[in-house]
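Of the protein chains in this complex, one is absent; all others appear in place.
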Amino acid sequence: MTTAIKYTFKDFASDQDVRWCPGCDDYVILRSIQKALPEIGKKKEDIVFISGIGCSSRFPYYMDNYGIHGIHGRAAAIATGTKLANPKLSVWVASGDGDAMAIGGNHFIHFLRRNIDINYILFNNEIYGLTKGQFSPTSLLGQRTKSSPYGNAQAPFNPGELAIGAHAKFFARAAGNDSKLQTKLYIEAEKHKGAALVEILQNCVIFNDGAYKDITDKTVKEDHQLVVEHGKPMIFGKNKDKGLVLDGMKLKVATIGENGITEDDILVHDAKEKDVTMHLALINLKSPVVMGVIRAVEEETLIDRENKITEIAKQTNPIQSFEELLFSGQTFEVEG
Amino acid sequence: MTTAIKYTFKDFASDQDVRWCPGCDDYVILRSIQKALPEIGKKKEDIVFISGIGCSSRFPYYMDNYGIHGIHGRAAAIATGTKLANPKLSVWVASGDGDAMAIGGNHFIHFLRRNIDINYILFNNEIYGLTKGQFSPTSLLGQRTKSSPYGNAQAPFNPGELAIGAHAKFFARAAGNDSKLQTKLYIEAEKHKGAALVEILQNCVIFNDGAYKDITDKTVKEDHQLVVEHGKPMIFGKNKDKGLVLDGMKLKVATIGENGITEDDILVHDAKEKDVTMHLALINLKSPVVMGVIRAVEEETLIDRENKITEIAKQTNPIQSFEELLFSGQTFEVEG
Amino acid sequence: MSKEAFHKETRNMDHAVIRFVGDSGDGMQLTGTQFSTSAALLGNDVATFPNYPSEIRAPQGSLYGVSGFQVNIGSTEISTPGDDLDILVAMNPAGLKTNIKDLKPGQMVIVDEDSFTRSNLQKAKYETNPLTDGSLSNYNVVPVPMTSLTREALKDTGLDSKSMTRSKNMFALGMLYWLFSKDPKYTEEFLKKKFKKKPVVVEANIKALKAGIHFADTLELMPTHYIVTAAKKEKGTYRIIMGNQATAWGFIAAAKKSGLELYLGSYPITPATDILHELAKWRHLGVIAFQAEDEIAGISSAIGASFAGKLAITTTSGPGLALKGEALGLAIMLEIPLVVVNVQRGGPSTGMPTKTEQSDLMQALYGRNGESPAIVIAAKSPADSYDKAYEAAKLTLEHMTPVVLLTDGYIGNGSEPWRIKTLDEMPDISTYRITEYQEDFHPYKRDPKTLARPWAIPGTPGLEHVIGGLEKDKIEGTVSQDPINHEEMVKLRAEKVRKVKDFIPALETEFDQEGDLLVVGWGGTYGSLKTAVKEYKDKNPDKKVGFAHFSYINPLPHGVADTFSKFKNILVAELNNGQFADFLRMNYPEFNYTKYNKIQGLPLGSKELMNKFDEIIK
Partner (left out) sequence: MSKEAFHKETRNMDHAVIRFVGDSGDGMQLTGTQFSTSAALLGNDVATFPNYPSEIRAPQGSLYGVSGFQVNIGSTEISTPGDDLDILVAMNPAGLKTNIKDLKPGQMVIVDEDSFTRSNLQKAKYETNPLTDGSLSNYNVVPVPMTSLTREALKDTGLDSKSMTRSKNMFALGMLYWLFSKDPKYTEEFLKKKFKKKPVVVEANIKALKAGIHFADTLELMPTHYIVTAAKKEKGTYRIIMGNQATAWGFIAAAKKSGLELYLGSYPITPATDILHELAKWRHLGVIAFQAEDEIAGISSAIGASFAGKLAITTTSGPGLALKGEALGLAIMLEIPLVVVNVQRGGPSTGMPTKTEQSDLMQALYGRNGESPAIVIAAKSPADSYDKAYEAAKLTLEHMTPVVLLTDGYIGNGSEPWRIKTLDEMPDISTYRITEYQEDFHPYKRDPKTLARPWAIPGTPGLEHVIGGLEKDKIEGTVSQDPINHEEMVKLRAEKVRKVKDFIPALETEFDQEGDLLVVGWGGTYGSLKTAVKEYKDKNPDKKVGFAHFSYINPLPHGVADTFSKFKNILVAELNNGQFADFLRMNYPEFNYTKYNKIQGLPLGSKELMNKFDEIIK
């Protein structure tokens, strides 16, 4: 096998039957990743998918790469070990909103703060799918589910916001039915050096159908989603006539052509700005919902830093082999 | 015992020997809380202190209230049960940076997002004290500790930032040696309805001595700390001549009297603003470090919401007693 | 045979085992539940067991997407959903393929022949059509074009064809009602209530039901009516209850009886989640059901709630219990009331999450650091879960130490008729709760009878105290790292659990009280074992076989050695690799134990057990 090998998406499909419910957005995610992988220039044996437990976490079985279907919530921790052990691997995590932010919340925030080069796909369907429909940490207030028969009393996280709080350097978002954008984002995530989080607004047809339909339905999509691109003005709308402008410290939607607003007045997206203020405002925007790569700040990764201190150890420690270590310090001979 | 009882701080001191290292800031925190409690109008039997494990977590033993010295990292979860079980109690958590944000990270973010009315005191000494000096999730990059002999490679959290990411509604900060401000903040935290987080920059004299000396030393304190108050201009400095102004979306320090800046140009602190942008900027400011109540936004608490849905259950469920439940649905008689 | 003639033919059956199988979308759970409920309401004893696919909604027609519901209806006491089937109803080829092996030879399998299309046969990996290739010649195959007959019956309802097809399960149910001469009235009532807001759906379903009855009545292939007469039962009001629901209700009952509020801290996990679902409904009856961020938070919050004076419980399954171990140790150290429910499933790790097993016994006994004994009890059937949940609560409140209650997926999801027990009938529960000032209060001073410590609740003036996970002074509860105090405390905690022996019923033996073989089991295998022993004794009246079932594992009840010594052989049968047998051997090494272990995610069957009995005593 040579590096020059040209894969197609079929090379990444395993021989296992895909067992999600018909109509589930998870199929779209699967196919989008399978389409992204031929573009990233990695050999398939160098790609590892790691997951926890959940519908979404069945993901690795359907990929023809190395993979671990782990235990609930621990995918990021397992993946951290894999990446530390072999930094050459392209390590991916597939995780649900419950897996990532309920039981797995701690590993989720720590993998981000450490900035370890893992691509983390968050299947956010705002529900526990596999256990048949309990509210998750992203379910809406008041949402009726099997475990909240009178409405959910626990205010939700916004994954992007939590991620920023944990110092995420790369955050992107796409609708579950938008395969094209997804494929693009997966490629971007892999290209990004450091922890990369991609949130997919994934529809669960069985237990939370239509959770995102106000944003993702074909009819409303263009008016309710803003797909940002680094260096481009943040314009959206069926007629490409709406855009974001600043109002004090807050973002506002303006219409080009109204009140003297021209395209030049529209804010240009800077995904590389280190300061989080603008990115956070974009993440929190409710209308339109911002898609695309919102934040992509390059910074030393955990592996970079580990390598640096290993270098310090090499430079400064007088002991440079295990043999030396064994005989270091005070020893004495016994003649027997 | 009547509600009108007047306590002094001594009423809150237990008969247990305090076993922290001489010189540890934990003593200051203890005394400051003991001074705050007489002011909050709660009977001592209605106050509960809950902790995990760590030097800081020994806290409950030294208070003459109800308390649990729990297990490592779980204080917020235990406290959540206590508060849900009896909302009339004043529930406090004492937790270290490791306890709260390493092993306890998940409960930390979830207690905040739920906005449950607990006062959480974070003893942030940027080190694991009790286990004798390993780096914590708030230790600096490059910091040499027992477990990072060549320097720490894991980038730290900023507790306030993480808290905002988890939707904290109340966040305050004080120096470990500033008893007066602390006492004030503890009173504010208790008054605030909802989850309240108070971060104390606590000096560990043994394993991380001087971590904050550039901010907290008497000589530099006034120039390096900005103590904000709601509704007041954000002015600091030995001569009260420095203040914060806005520069685009970012904060900048300006000197009153220079470049035509007057006190009126200085930003006025609004702790009650719902939007997090400004609060986050204040939390992230490195020089000066912002102290005081940075954010205090009132919103429905978990208990409020629980009460509401209980009301819905009461209104809508046809079954209103356990007897009715037992005999609900299809039953049949056997004559024997 | 004339139509008249076969109409009168009836066959009396002591009991009948029926299984409905089909696609997840075929409504098999509803069909099964209706059939069982009607049978029960009409006087039969019943036991049911649903068998869900592990996928949420598997592709239509796939082998792994088959959903099943089994019911055993009887005119005598029924203890299990049964092993081999008397009747199989298969709505599609995949259902037939995966279930036919359980049908008794010569018995009836009713299939929807419309579903045996080329594509469905392919999905079920049939190369030829089993309805025509002679491979089912051992069975009495009744092919019925259910889909078309249902559509035909509903053609005037105005429903679209997909919706009409959806009612074919009612058609099948109608046929079964005819077959067992059951009145469909309860199902009609049920449909009217359930679809109150959709009259057209009510109408369609009732039409399909009646069409099924009518069709069966005219069908020559079904020459027999089965009669399963009403079972004798204790006088009272009954309902059908599912194990997990019974568990939930048992705790509410205990809370009510002891004058406390119930607190549940839980994280969803199959097959325990239904307890959370159930309790979440009753918040206005004094139940706090808190869905936590993970299992650790679930139990930790329960500890906090217990400290604040609630009857606190946490519910989970195997992997969740593993996560709760550390916190359970804290509760043992705090000596507070707490019940941990483990609805066991197939392990290890994620294992066989939708299948049943009894492999968490050792974990319940030993799954935490240090010397940390907990009371461990187990429920034996769906309905018994009510009593055992109640008892778990009573024990933890009356002994001030945590209790682990073990049930399993088999009884948790299974259901059976239950004579409703109101609070008056339940034993009293006393607590060590203190809510008023008291002189001479010492947090760890014990009641010599039980070694329980007082439970002083925050809010009580003058009794402020702090408890924690560090070893504690044996009277004051303050931190003590004194060597001798530690040893005493370890022994006190162990002794406290041991003393429970005097507060629980002694071991009982069913069937013979001495003789050749004692069959020993624990927990959810009760019904299977009892049935097997009964059948065995019916067939082998000369053999002396006893049956001793353990509901109390730690401490073991009084009377064990006495019972064991009366039999020549002891067979310990469990759904694991022999954990209880090992535990018995550890406690009563003087006896010889034969192990019978089944680790297939399935309940024990009578036939396999009887073979084993034969092997030992024939």
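We call the chains A, B and C, going by the order they appear; numbering starts again at 1 in every chain.
Going forward, a contact is a pair of C-beta atoms (placed from the backbone, for glycine too) under 8 Å apart; a residue touches a chain by one contact, two chains touch by 3 or more.
Source: prediction; values computed, not measured.
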* Displayed chains contacted by the hidden chain, counting the whole assembly -> A, B, C
* Which residue from B:88, B:146 or B:272 sits in contact with the chain not drawn here? -> B:146
* Of the residues C:125, C:232, C:491 or C:539, which one touches the chain left out of the display? -> C:491
* So which of A:77, A:153, A:172 or A:296 would be touching the chain we can't see? -> A:77
* Any idea which of A:255, A:287 or A:310 touches the chain not displayed? -> A:310
* Asked: Contacts of chain C with the missing chain: which residues?
  -> 54, 64, 317-319, 321-323, 325-326, 329-330, 332-333, 346-355, 357, 359-360, 362-363, 365-372, 468-471, 481, 483-484, 486-487, 490-491, 493-494, 576-577, 582-583, 585-586, 589-590, 598-602
* Identify the residues of chain A touching the omitted chain, counting contacts across the whole complex. => 1, 14, 16, 43-46, 48-50, 53, 60-61, 63-71, 74, 77-86, 88-89, 106-107, 110, 306, 309-310, 313-314, 317, 319-323, 325-327, 329-336
* In the whole complex, what residues of chain B lie against the chain that is missing from view? -> 17, 19-22, 53, 55, 69, 71-73, 102-103, 105, 128-132, 134-135, 137, 146-150, 154, 206
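One rule holds for everything that comes next: only the chains that are shown with their structure count from here on.
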* Quick one: which chain's Cα centre is the longest way from chain C's? -> B
* Structure fact -> Multi-chain contacts in chain B, i.e. residues touching at least two other chains, fall at 106, 110, 306, 309-310, 313
* To do: Two or more other chains in contact with one residue: find those residues in chain C.
  => 281, 283, 293-294
